[in-house]
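Pasting a structure below so you can have a look.
Missing here: one protein chain of the complex. Every other protein chain is in place.
Then we have chain A:
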Amino acid sequence: MSANVNHSLPLEYQTEQNRLNILGFWIFLGAEIVLFATLFAVYGVLGHRYAGGPTPSDIFKLNDVLIETLLLLTSSFTCGLAVFFMRQRDMKKLLIWFIITLLLGAGFLFMEIREFIHYVHEGATMQTSAFLSSFFVLLGTHGAHVTFGIIWAIMLIIQLLQRGLTPMTARKMFIISLYWHFLDVVWIFIFTFVYLKGMVG
């Protein structure tokens, strides 16, 4: 298994074990797409049942949503840069861009939590209407993924500092980059089919 090392490939693809781990993670992402699809389906069905409570255009604020979108999009970009520099075996630039990614992710979370607190203060809670229940479940699941990603990333940074760049740490870094890009893909659809859709009508 891991004795088969092919040095012509990037670190993360050098062993059979690594290639299988990366393939396995892609299959996991396929299942994650289906998980989010079910939540989008719930929102698509219930998203216009307001039960006399606030409607999307009452509570959504374009500026806050745009800031969240740009933070997450930029963090996806800087995460890509981190992997790019990992392939150049540049540990310092890898860490710098990965830490910037984390800070942008934390900024996104801060904005999202602030947004939720603001909604609750306006009386728009999970119990208010079917629209808000499905809204908070969809957005909350995404936000929980971002939170988990940040914890995961911090642990990986510690391991990178301790062990340096090896086929194993490179594979872990590559896999978390796939996860992070995936979270931005989900956000694109939340931005479009929750926020923009809510502000059109």
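Quick note on the criterion: a contact is a pair of C-beta atoms (placed from the backbone, for glycine too) under 8 Å apart; a residue touches a chain by one contact, two chains touch by 3 or more; residues count from 1.
Methods note: contacts and distances are computed from a predicted model.
Participant: Since a chain is absent, check the UniProt entry for it and pick the matching name: "Ubiquinone biosynthesis protein UbiU", "Quinol oxidase subunit 4", "Spore germination protein KC" or "Branched-chain amino acid ABC transporter permease".
Facilitator: "Quinol oxidase subunit 4"
Participant: Check each of A:51, A:113, A:154 or A:188 against the chain that is not shown and name the one that touches it.
Facilitator: Within the whole complex, the residue contacting the unshown chain is A:188.
Participant: Applying the definition given at the start, please give the residues of chain A touching the unseen chain.
Facilitator: Residues 8-10, 13, 19, 22-23, 26-27, 29-31, 33-34, 36-38, 40-42, 44-45, 62, 66, 69-70, 73-74, 76-77, 79-81, 84, 87-88, 177-178, 181-182, 184-185, 188-189, 191-193, 196-197, 199-201 of chain A touch the chain that is not shown.
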